[in-house]
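Every protein chain of the complex appears in place save one, which is left out.
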Amino acid sequence: MALAHPYMPNSTPAAKSAMMQAIGISDIDELFEQIPADHRATEPIALDPGIRAEATVRRQVRRLLDRNDSCAENLNFLGAGCWQHHVPAVCDEIGSRSEFLTPVWGTPSSDHGRNQAWYEFASQLGELVGMDFVGLPVYSWGAAAGHAVRMAARLTGRHEVLVPDTLDPERLAVIRTYCGRTELDGAITVVLVGHDPATGRLDLADLRTKLTSATAAVYLESPNYLGLIEVDAPAVAAKAREHGAETVVGVDPISLGVLAPPSEYGADIVVGTTQPLGVHLNAGGGVGGFIATRDEERYARQYPTLQVSMADTIVPGERAFGMTLFHQSSYGSREDGNDWTGNSVYLWAVVNAVYMALMGPQGFADIGETILRNSAYAARRIAGIPGIRVRWPSGFFKEFVVDLTATGRTVAQVNAFLREAGIFGGKDLSGDFPDLGQAALYCVTEIHTEDDITALVSALTEAVSA
Amino acid sequence: MALAHPYMPNSTPAAKSAMMQAIGISDIDELFEQIPADHRATEPIALDPGIRAEATVRRQVRRLLDRNDSCAENLNFLGAGCWQHHVPAVCDEIGSRSEFLTPVWGTPSSDHGRNQAWYEFASQLGELVGMDFVGLPVYSWGAAAGHAVRMAARLTGRHEVLVPDTLDPERLAVIRTYCGRTELDGAITVVLVGHDPATGRLDLADLRTKLTSATAAVYLESPNYLGLIEVDAPAVAAKAREHGAETVVGVDPISLGVLAPPSEYGADIVVGTTQPLGVHLNAGGGVGGFIATRDEERYARQYPTLQVSMADTIVPGERAFGMTLFHQSSYGSREDGNDWTGNSVYLWAVVNAVYMALMGPQGFADIGETILRNSAYAARRIAGIPGIRVRWPSGFFKEFVVDLTATGRTVAQVNAFLREAGIFGGKDLSGDFPDLGQAALYCVTEIHTEDDITALVSALTEAVSA
Amino acid sequence: MSGPLRRYHAAVWDEPLIMEQGGPGRRGTVPPAPIEGAGIDDLLPPGVRRRTPPALPEVAEPDVLRHYLHLSQQTMGMVGISLFGTCTMKYNPRVNELLAARDQVAEIHPHQDDASIQGLLEIVHRFDLMLRGLSGMDRFVFQAGGGAAAAYIHACVTRAYHESRGELAQRRDIITTAQAHPCNPATAAAAGFNVITLPMEADGYPSLAALRAVVSDRTAALMINNPDDMGIYNPHIKQWVDTVHEAGGLCFYDHANFNGVMGRVRAAELGFDACMFMLHKTFGVPKGGGGPAVGAYGCTAELERFLPGPLVHRTESGYQRRENEAGVGRVREFLGNLPQVVKAYSWLLAMGADGVREAADISVLANNYMEARLLAIPGVTKSYDQLTKRRLEMTRFSLGEYTEQTGVTAVDVQNRMTDFGIDAFWLSHEPWIVPEPFTPEAGEAWSVEDIDYWIDVLAHVLAEGRSDPALVKSAPHNQVVGQIDGSSLDDPARWATTWRAYQRKNSAVGAR
Partner (left out) sequence: MSGPLRRYHAAVWDEPLIMEQGGPGRRGTVPPAPIEGAGIDDLLPPGVRRRTPPALPEVAEPDVLRHYLHLSQQTMGMVGISLFGTCTMKYNPRVNELLAARDQVAEIHPHQDDASIQGLLEIVHRFDLMLRGLSGMDRFVFQAGGGAAAAYIHACVTRAYHESRGELAQRRDIITTAQAHPCNPATAAAAGFNVITLPMEADGYPSLAALRAVVSDRTAALMINNPDDMGIYNPHIKQWVDTVHEAGGLCFYDHANFNGVMGRVRAAELGFDACMFMLHKTFGVPKGGGGPAVGAYGCTAELERFLPGPLVHRTESGYQRRENEAGVGRVREFLGNLPQVVKAYSWLLAMGADGVREAADISVLANNYMEARLLAIPGVTKSYDQLTKRRLEMTRFSLGEYTEQTGVTAVDVQNRMTDFGIDAFWLSHEPWIVPEPFTPEAGEAWSVEDIDYWIDVLAHVLAEGRSDPALVKSAPHNQVVGQIDGSSLDDPARWATTWRAYQRKNSAVGAR
């Protein structure tokens, strides 16, 4: 390499020859003696030469990115598994600190500060969901649900899980993957429980018929994918308990300033998303999941995650943070560990900790109330547009189903129209939930203003009459 | 205040009443007993109530900012005192580190790291300009020139400065301000020296007639405002020396990888801009200036700035950084100090240090060569457009004068046309330098590509023929 | 090399937990109030409202910020010298952070229509093409949120493949080796397979004969990395692949240790059906202390139809996401951690063919340089030291002899090295094949001066351990806090993963 590369301090003749001399070689190729000749790549690397000039790289990438339209300059009503909330600037500041951004996981001796931040993540999340054993995050809500169901199967020795048929198809697909294939060991059968068309909530009668002594867990979300609050969750949990099944509840923690924590209505394992807690949409690359339970050994021993515990140091009065139950992870026990773990979304855990600390109890109460009211307000105004109805006009949080069937337009048509007006309309449900007709899932949060809703309503009005 | 404000930890009833109790007051107004009643504001503050929600504040400010068009999404050829160069991401990273961003100046005990960064700024800048005494930065190039001229006046006891008539009007205005009014003490008369219309460079003959025993300093820039390299600078400096005047040279340090440092051609005081060294345009809020001389007591004692010196600590082998010659500053001696100092652009000094460290000797050589060639290339191509000529087609660096007179269009008309094509044309010189006709100062740097020049040339071609 | 060591002390702020800070009524951030016209009725159905507020801290914004700034300063990571083996500690160019922080990445919703994210999809596609070039595979997906998740994709693809051939019930075995990363057996097991782990043999890898002995019509797949994390390359890997293929199994190349062989071997040319690259390791993407990460999973055209969806296709009317009908569905929601893909793409643009080749050269050169210097220190040996061929980008060392002589363990040395600004080194994945292992990896991003300094510190600490073992065994001394007392960590009565658990279990202790 004639010219040194800025990313590689040793890409200079001086540095290389010093090292080569020290080990007594004259050609770097000598170092690759282990690789047999017939293993060598037949062609040189099929890439362009590197671009050393940062200005040029930046320009090329920016040119591509500038072809994207974002939710910053458009008005967005998409939610459905990834939600646009305000990200406080302090979250960005901390999440981009070099110290947190670049390291590998470290030890209590080297990375005390980051371990403390993780502990604060778990501690604060525990407060929100009302649980006192919390693992470090997993890849996503879907992954968390998948692991939780597998935990329940191991806990009960059973192999069936009941899930609502209103579940996010994306999340359901992940759960199905985690549940495995019946041909192989440990597979879990996913049984869908219907919903009550009048309420959009879980159909308790159907649940009762499907809940058996083979049921490892009932999985429930509140609010559910369609935004509706599962008011009968306590009854569901009670029923599950009667049958010796675990109750796994999935939540969006941003709702927990106004909604009761799942621990209070019978959840054994709580899972959910961490993305709303200070993480940008990131084209779906902001998702993260968590698992929380009561601090009971029975549950703790089933966690697939790593988790940090506060401990003493050998200096009196000092505290450190170390990994608890490391041995049961795949790092500790390979195939005998609980599922597996690895790189996850630990940087987001730091950001989530910052977010929860900024919000405090009042922040969560306020944001819950604002989302509740803003989404209800939007639903009311949308419902006022001739031909459009809101399928379940009350009892929801943040998201609600808008039914366009009577307008004669498809969601796709209406969304295309909105797009021209700089609006990203609600998620089209017509493919995944044909029974709902031409329905779209709208998401309204604290970032929306009255003007935004007015803009949406006028564009929608035009769209269905145009 | 009913609700606490996030920026004010003590804006809670609990915090305030704890303090009030401790000092024995029951109403905060009691604390303002010093202010006579008839001094009190007659009306409440004429501002809206505060907006506690960060999301709302951000939205409002963004809405305003989004109405700006920037040099990021347009193609920019404006220079003339503020230049668009690539800012390496590491400069942004370091410049936004909280530790550097928020503090006041501190002491050797508290802020060793930042003091070291300042020292590295001065040291590296000294290498570029070939001087070994360098002050902390001043507000701008104009301010640096103004101070330098005043230093020269104090050094020589004389009260006249010769400056080129091609000087940046913006900078000249600052120098004039600094030179004062003849009615008052210490005023310095600014005498303009003409330029040679054939070369755009200083007219040596005119200089000779104006240089007298009253001349405190000759101020010269190379390249000058019109981009031309003052090849006769050594002769100018020699002449000045003959007359007992100081030679003050202004430079853009980004040229100093290819151009000889002013120390080598007779400069006594070197001043210039720091903005090209890793600082964004910032709508003109990125400017900064520096002053550098030989490390001779005669000069050192005239600095108006603060400067850091490397010193020992009381622990053997350790180094610290402290202020040298503090006493002669306005902080130390009020009206008896040299001019004045205060908050300046010290954060940019840190960023400049990072920039110079990233660039190294080869980076400056390369960028100088690229700018030289890119600007010459652009000039050549522009000169190929019928009716347009480049006033001085060689011997320039980064900027050059494009003469549109023969096209029958004004610069304003052409620039308006370019604007529609997403191009910011060169700075209109027709107002400040009517002798140049309909001329514009174009700036081409390392950020420009062949495509950019092609886009400019085709838009220009159209503009002058449309 | 070997001047006096530099003074070092970690920043110590003695920072209380955020839950111990603040005061009643303080606000860190305030959400917007509801839209004015939104009314004031209680919109919640009865019985679902939270009654007790969560016991979160009440802290003002500047104090939250300062708390986490303190914690950041108390995190050494790559701000010290970090040659953390098996993780390829690279430089993460800050320009890529700025790019990924732009609205055009950060504020993209995954459900936006394809037309609105053409730039992003093009980057995904282009980067896929680049990885194809490096591996010879036919299609990459980025859904896996880490290397282990990519291994899991392979386990799922393996299920789908054999299911499609009606052989799944029979093909229950996944074969791996003791030196494969734990995620390979773990994800195989989590997907329902039976794991067969081949033990190491004299040559530093299991023998072909051992493989042959376990391969059968029950074989579903082989999951293996090569070189392993001792830097040993299995030269029979092509025969391994052939053997498994002959038996009807699939072969997965865990290419996490790609750094030393970039440009020199291509997974497809060795016969593999699929491979995995870690963008947060080999491709310059920051690790974030453990993600967000990307395990880029690539496979041959034959397996493409089993990939998790959606896939990005280039069409006449632009880039499109399309479901992959016969695929394994999802291993995670959405397309993956796309900001990391953007960063990796930008990194690879900057590195190019020559840069990647150079990086491989330098990382292997630097490892051999380290090895030479380290083995010259009394008490340091390496695994399989009879094998004289040059190791690739890592070498597994052992302090076994040293520990026997001094009682000072690898963990003690690791702790003590942090007293000199050296990030804790990596020991070894399970199972340990040498006693008291440690595994540095120099990569291409650390200067020879830093590498020398790392070695100097190690040598210094080992010398300290001989003259004053107690000093080393009680380390760290210049760190944020002293050595952890790990006795509570696995004790159900004392562990505490949350502050509320800690308070309950230590109620006598109370707040500080």
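A, B and C are the chain letters, set down in written order, and residue numbers restart from 1 in every chain.
Everything that follows uses one rule, which is that a residue touches a chain if its C-beta (ideal position, glycine included) is under 8 Å from a C-beta of that chain, and two chains touch if they have at least 3 such contacts.
On a predicted model such as this, the values are computed, not experimentally measured, just so you know.
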| item | value |
| --- | --- |
| Hidden partner chain, touching residue among B:186, B:244, B:384 or B:408 | B:186 |
| Candidate in contact with the missing chain, chosen from B:195, B:280, B:389 or B:409 | B:280 |
| Full-complex contact with the absent chain, from B:9, B:164 or B:250 | B:9 |
| In subunit A, positions touching the absent partner | 3-9, 12-15, 52-56, 88-90, 92-93, 98-99 |
| Footprint left on subunit C by the chain that the document does not show | 6-14, 23, 60-63, 65-66, 69-70, 73, 78-79, 91, 93-94, 421, 445, 447-450, 512 |
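Rule of thumb we're sticking to: only the chains that are shown with their structure count from here on.
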| item | value |
| --- | --- |
| Mean-CA-position distance for subunit B and subunit A (Å) | 47 |
| For subunit B paired with subunit C, centre-to-centre distance based on mean C-alpha positions, whole Å | 45 |
| Where subunit C touches two or more other chains at once, by residue number | 26-33, 59, 61, 65, 69, 93, 95, 97-98 |
| Residue numbers of subunit B (touch at least two other chains) | 6, 53-55, 88-89, 93, 98 |
